[in-house]
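With one protein chain withheld, the remaining protein chains of the complex are depicted in position.
Note that the chains take the letters A, B and C in the order they are written out, and that residue 1 is the start of every chain.
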């Protein structure tokens, strides 16, 4: 029940790997041209981490016999790109005031978040085995009181963007340079609380705030467009005063670009087009895998597909 | 404390007057051209009623020493045009199932609504003298349980559009021809509940639903654009799937046109550009008249200005 | 192994759905309204039968309740089916203003209440709902204990012509209601006669109270077991009689104790017939991780916990 302690060995590895990825991915600022080879190297590193995270998710859900596997797999590349490619965090000092803030508003995808955080060294990956077990710190939805790297408790949809807006407001008041990232489900955007925050964040010119929408076009029971249509989503965000970027949410380099700072002084909405269940053929784009639990055989197939 | 009874004499007058206005305002369907003289006659009738309502509002607030005079005066022309020029209601039979529904979401402007309803004959105008007095049916915000013509209890902002959406959904399910009108404040649009309903209403193709936004550019404490900017409002509604019409909210003929049925199969948002405090020179577009109470002298001036 | 473990147990969402479909086939005003919760509210069957009468507003609880109020305005009888924590926590002001204060005939069906979503944690636990909704005027609060009461509640609410909140249990419970039991406001159900102590239990705790009573009988303690499917309005007479005729009262509910069953009984007792009580429920902490059964035991909401409370109130702690 106590706060999980950081994993020092892992976090040293994290520092080393993130440095490598960022260096590789860096644009040549003078020529403003990308360096294809190095970019490819960065993408390969991020893909490796993403595969680790996806495999971890499958194992956690297999063990717990519960979870939200479809959304975990769709959001993985976003999580990994944020933590390994973009953000400044220190897993050994998770409350460092100058850190970038990361809020997983679609908190039902806790398994992907926990796997990413453990991979970074926020805590020992062995802890992942306790996912949803009695008295585990790793609840079905993230609890900041127990899990380092979690900034606010989510699980009820529509909470992340207001909280992230508050973080970004504080940074602006303090003229601090840290940024705030929040990842939202697409179905989640049906919650009006998001539009309250979207309006206020634009009004306050929170250019340090980036919202990533995991646009997998599925929600719990059906396709978003069949439930309560969200298209045209870019128009909605633009009309609420945001800078909008649309991107393939499984393309790490494209995500790296899209996650760069605001160019307009406005908050940035990254609409990441993703595939729910990404990486496991029989789960991809299928609504039932929102929270279905794979059989032992399906787990084996999934892990095999995620190996290569 | 009992439900107010209708005022039969007045409601007869209402039937007669609305018939006259509608006839006068009707387009020549064959030529699709307006008939300027008759339109002017309709406008004159509506203006007369609006003046009556405005004068009533001033007297009610003077007597109660409380109220929301600025928003009352900005919404009056919208109310009067809806009830006298557009909607099908029967003041003697306020629960007639085939009636058009009217929801004043900005419920703080109850004085304008009560004055309009009394003018139509939903109840005796003498009752207006009890506005906010102990045990009066005429509370500071409309109570449907006590006041005929009120469809749902408002006062907390952001409630009207969801309820109106439910009404319009029911009409659609029953293939009924009655329409639903809801009037929203512009500051009120900062409430996310509106955007939840806007999205769902568009998704369900509720073409019988019309939302009128009283765009007076002021909220309780400041200008909307200085508090939490709403511009560009038409883009917001359009991006949420609505047909948008922008209109001078004090021009009765323009309102009559704008309040006609949907031409796209989508719900209609009428952005009515208005002036808070309209009709009383020293109140117009001044934030303090959101809920300031005029002195005896100011009441006299206001009534004088509203006479002509 | 406990007694209840040996009996068939039921997820009451099934009884709920069956009864709703049966009612809907007789009364076309009945509609279901949900928030991307067709599956979790077990409405797939309803949708098959009445595709045009299932309204899904998406993930938007304020709109959910407002839309239901609008449907009621136009003559429908909406059953709002949504996970209890979000229905009550997210749309509370809509419940107050659009439903209760507006006297709209809306049936608010809190699915998977209490700690039914055990491992999903406090955001998904609806233990505050009873305190939250008892505070709202003009709203009946019903907490069924088994499929029989769930069906009765669904049926009663259709005819109520007033606002109703109805917990639809998901955590499996055995049948507890006797065949001739009443189901009406202000009517407790007497499940066991007894004159040493009275246990008043609702929802998932009812079967546990029965088990406790049966085990205590073997120890020579005579326990009266009452159940009040209507938490509001509650059966004050039965409570007062229990306070007068037995030596103390233990209440048990899968909810925070601040304003639910325990609070209702305590207020009745001190006003009319003071007696010793023990109030069992979820204390004022956020639950740790664990499944429903684990959490109920963790908070002593078990036959053992009830037995200990009964002994405690008798002074043989």
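Rule of thumb we're sticking to: contacts are C-beta pairs under 8 Å (C-beta built on N, C-alpha and C of every residue); 3 or more make two chains touch, one makes a residue touch a chain.
A quick note: this is a predicted structure, and the numbers were derived from the prediction, not measured.
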Chains in view that touch the one left out, judged over the entire complex: A, B, C
Residue among C:73, C:123 or C:177 that touches the chain left out of view: C:123
Residue, one of C:38, C:72 or C:263, that touches the chain absent here: C:263
Residue in contact with the excluded chain [from A:77, A:151 or A:186]: A:151
Residue among A:171, A:189, A:213 or A:233 that touches the chain left out of view: A:171
Contacting the left-out chain in the complete assembly, out of C:50, C:86 or C:171: C:86
Where the missing chain touches subunit A, by residue: 97, 101, 143-145, 151-156, 158-159, 161-171, 173-174, 180, 192-193, 196-197, 199-200, 203
Residues of subunit C in contact with the chain not shown: 85-86, 89-90, 92-93, 96-97, 100-101, 122-123, 127-128, 131-132, 134-138, 232, 249, 256-260, 262-264, 266-267, 269-271, 274-279, 284-286
Subunit B residues that touch the omitted chain in the full complex: 1, 64, 66, 107, 132-141, 143, 153-158, 187-188, 190-192, 219-222, 227-228
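By definition in this document, only the chains that are shown with their structure count from here on.
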Computed distance of Cα centres, subunit C from subunit B, in Å: 41
Length of the line joining the C-alpha centres of subunit A and subunit B, rounded to whole Å: 45
Residue numbers of subunit A (touch at least two other chains): 190-192, 227-228
Shared interface positions of subunit C, touching two or more other chains: 57-58, 60, 62-63
